[in-house]
Each structure stands twice: as C-alpha cells, then as structure tokens.
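The complex appears here without one of its protein chains, the remainder shown in place.
The block that comes next holds chain A.
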Amino acid sequence: MTTDVSTTAPKTPLPLAPAKRKKSKETEVGRSGAMTWVWNTVALVVAVVMAFPIYWMIITTFKTNRDLISKDPTFWPSSFSLDSYRTIFDDDQFLPSLGHTLVLTLGAVVLGVAVGFLAAVGVARFNFRGRNFFIVTMLVVQMVPLLAIIIPLFVVMNSLNMTGGLFGVILAYLVFTVPYVIWTLRSFIVNIPAELDEAAMVDGCTQWGAFFRVILPLTLPGLITTSVYSWIQAWNEFIVAKTLLGTSGMNTSMTWLTFYSTTPTRGADYGAQMAGGLLVSLPVIILFVFFQKKVSAGLTAGAVKG
C-alpha cells in the first residue's frame, strides 16, 4: 500500500492517512493490521535466531556428558546436571583469575574516569590555547587499534619490569578508557549551563562548593554511563592482559577461558567451556540488565561523539 508514485501531478492521496486503523498508539501511518502481523512474525523469527546461540550456550552447561557426546545433539537435556559448573569451580585457576579481572577492571574504571573527568571539565568549561587540538587528538586516539600498539606496550612494560603485574595492565587499559571518558563526559558537561554554577556562587558557594554541589551531581549520569562502559571494556579485554601477563602464569577470566579451551584434557569439554564462558560473562550481563537504558544511550552517545 501507499505506493502511488505521483511526483508530477499531485493526486489526492488524502484518504490514505485517515483510513489507517489504529490498533495501538504506536501504529505507524498507513500500516494495516495484517501487515503488522506479518512483520511481527518476521521479527520473532529474527529474535529466535539471534537468541539461539545464547540458548544453546546455556542449555549445554546443564547437559550430562552422555548428552554432550551423543551423535545427535538434543535441543533439551534428557536430564539436568551441574557437572559442568562443578568442573569450573573445581578449577583452582577460576577464582584467582576472576579476582585479577576484578582488580584490573576496578583499577581501570576508577583511574580512567577520574583522569578523564578532570580533562573533560577542562575542555568543556574553558577556552584555552590548544583546546581544539586536544579534542581532535582524543578523537583520533580512539581510532588507534589497541592491537597495533600491543607490541610496543609489551616492549615498554617489559623494560620497566611491569609485565606480569596487574598494575601495568591497568595502565595499559587507560589507552582506551581515558579518551572515551573525556569525549563522552565533555558533552555531558557542556550541556550543564554555566549560569548554574554562577548562580550557586552568587548564593555564596565557593568555587569548590559549586563544583561539588552543582557540576558533580549533574554529571553523575554521565559518570555512571562512562564507568559502566569502561567496566565492560576492561572486563572483556584480553589481548593486552594475555600479552602482558603471559609470562607470569597469571590469568584474567578471559585469558583463563582461552587457556581452558586449548589444553588437551579439557579441550573437548564444551559443557565446562560454556559454563565458564557464561560465568565470566555474568558480571557484564548483570550490568546490562541494570543499566540497560544507560548503556545503550551512553554507548550511542559515546559513539556519536566518537
């Protein structure tokens, strides 16, 4: 419907618009109920296809060994077993690597957001020589592939004896947290009217008072968004962690996971691998569930701004 191409002589397509049936408030102009039904079906098929890998991952973790090695995969386990999870928790590397990841992530988030916040205030509230250069640099810096500087990072950290330690990895993570935080928070702070801090100072606040009572609270949503994003980035990162921690035998959750799938004895244990993968993803999944709106809004905001 609505396919009358009349560019030259405007007919009177007026009846089209009022003729629409309003099934719900959301119904678009000129969409019939029957078409909605078709689109619904298509969308649900897409949802099933998209969800299937996750479903398969979860269902695998509960399968018994017999189900796992059976010739024909079963779409529902014949009986539920927690063996895969037992294997993971029996692994004496699992919890330490989780601990390392936690330290790395917290470190990268706290340091990255603190350093980035200061700079963001700087570029958002001041006009100074080199400001545009700095902003553009932050934009370009975000495009340098982490992989491309992994070699010199390793070389530099190695000469400083910082490979094999968590601190070196935290510092390395600032490569991606700091530019992102600056770029995203900047747009948050720009949107806080300068009149607000002026008014606070007129009312008797000191500069720092205005900062803590006006700017900081108003930037809070931005701080949360950037923290969540930095958290996800750092939690999921593994090339840097693997490279810098490689020689020490220290693991993060992600490097532990790769190690887990390659060792000959465990290589074929897909049940345990999926359980491990799921457990390692859990913190990120929870963050997404809690901050759903903020994550998508923040990531797109960050993306739009670079």
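In this section, a residue touches a chain if its C-beta (ideal position, glycine included) is under 8 Å from a C-beta of that chain, and two chains touch if they have at least 3 such contacts; residues count from 1.
The definition used in the following text is that contacts and distances are computed from a predicted model.
Peer 1: Pick, from "Carbohydrate ABC transporter membrane protein 1 (CUT1 family)", "Iron-sulfur cluster-binding protein", "Decaprenylphospho-beta-D-ribofuranose 2-oxidase" or "3-methyl-2-oxobutanoate dehydrogenase subunit VorB", the protein name that UniProt gives for the chain of this complex that is not shown.
Peer 2: Record says "Carbohydrate ABC transporter membrane protein 1 (CUT1 family)".
Peer 1: Quick one: which of A:V103, A:V141 or A:I224 touches the chain that's been left out?
Peer 2: Missing-chain contact among the listed residues: A:V141.
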